[in-house]
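The block that comes next holds subunit A.
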Amino acid sequence: MSLKLVREPINKHLQKVPLGIIHVIPERCKECGFCIDLCPKDVLTVGEERNIKGYRWPKIADGKATECIACRMCEWICPEFAIFVVEVDRREHV
Partner candidate 1 sequence: MSQKQILKEKIVEESPRDDLIRRERFPHIWCPGCGLGTVLKCYVEAIAASNIPIDKHVIVSGIGCTGRIAGYVRLDSYHVTHGRPIAFAEGMKIVRPDLEVTVISGDGDLVTIGGNHFIHAVRRNVDINVFLVNNFIYGMTGNQMGSTTPLGAKSSTSPYGCPEFPFNLPLLAAALGAPFVARWTTLHVRQLADAMKRALQVKGFAFIEIISPCPVGFGSYNDLREGRDFIKLFLENCIVDHSADLNKVGITLRPGEPIILGNFVDREVPTYHELELEVFRKAGWLK
Partner candidate 2 sequence: MSGELKLLKPGIHFMMGNIACAEAALIAGCEFYAGYPITPSNEIAEHMSRRMPQLGRHFIQMEDEIASIVAVCGASAAGVKAMTATSGPGFSLMMETIGLSAMLELPCVIVDVQRAGPSTGIPTFVGQGDVMQARWGSHGDYELVVYSPSTVQEFFDLTIEAFNTSEWLRIPVIVLSDEVVGHMYGRLQVPEYDKIKIINRKRYSGPREEYLPYSSETLVPLFVAAGDGFRIHMTGLTHDERGYPSLEIEDSHKLVERLVMKVKKNAKNLWKYETLYLDDADVVVVTFGITARSTEEAVRRARNEGLKVGMIKLLTLWPFPEDPVKVASQYARRILVAEINMGQLIHPVREVAECPVAGINYPVGYVPPPEYILDGIRAAV
C-alpha cells in the first residue's frame, strides 16, 4: 500500500491534544520504573529526592512537561497508586 495515500486531515489545526498534570504521592513509590519505561512520550524520569523507604519517586524530565498527553498509562500501570494524571485543556496552559 502506497504511503502517498495517507493524507493530512484538513481540520488538523482544530484537533485538541490532551494535556495532563501529573500528580505523585512520594511515600507510596517503590521505584519500580514502570511509569518511566512505559510513558509513550518519555515525560518521566527518576527523581532526585528519596522517600522514607529510600525510593526515588519520578519527576518530569527537563522540558518535557508539556508533552504529557494524559494517556494515563503511568496511572494505570503503577502498582502503588502513587501517580495519577488530571487532564486539563492544553490551550489554557501552553
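Here is the rule we use: contacts are C-beta pairs under 8 Å (C-beta built on N, C-alpha and C of every residue); 3 or more make two chains touch, one makes a residue touch a chain; residues count from 1.
Candidate selection criterion: all candidates are chains of the complex that A comes from, given by their letters.
Since we're looking at a predicted model, the values are computed, not measured.
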Touching partner of subunit A in this complex, from 1 or 2: number 1
Name, in rising order, each residue of subunit A that touches candidate 1 in their complex. 21-28, 30-34, 37-38, 53, 55, 58-60, 65-66, 68, 73, 76-82, 84, 93-94
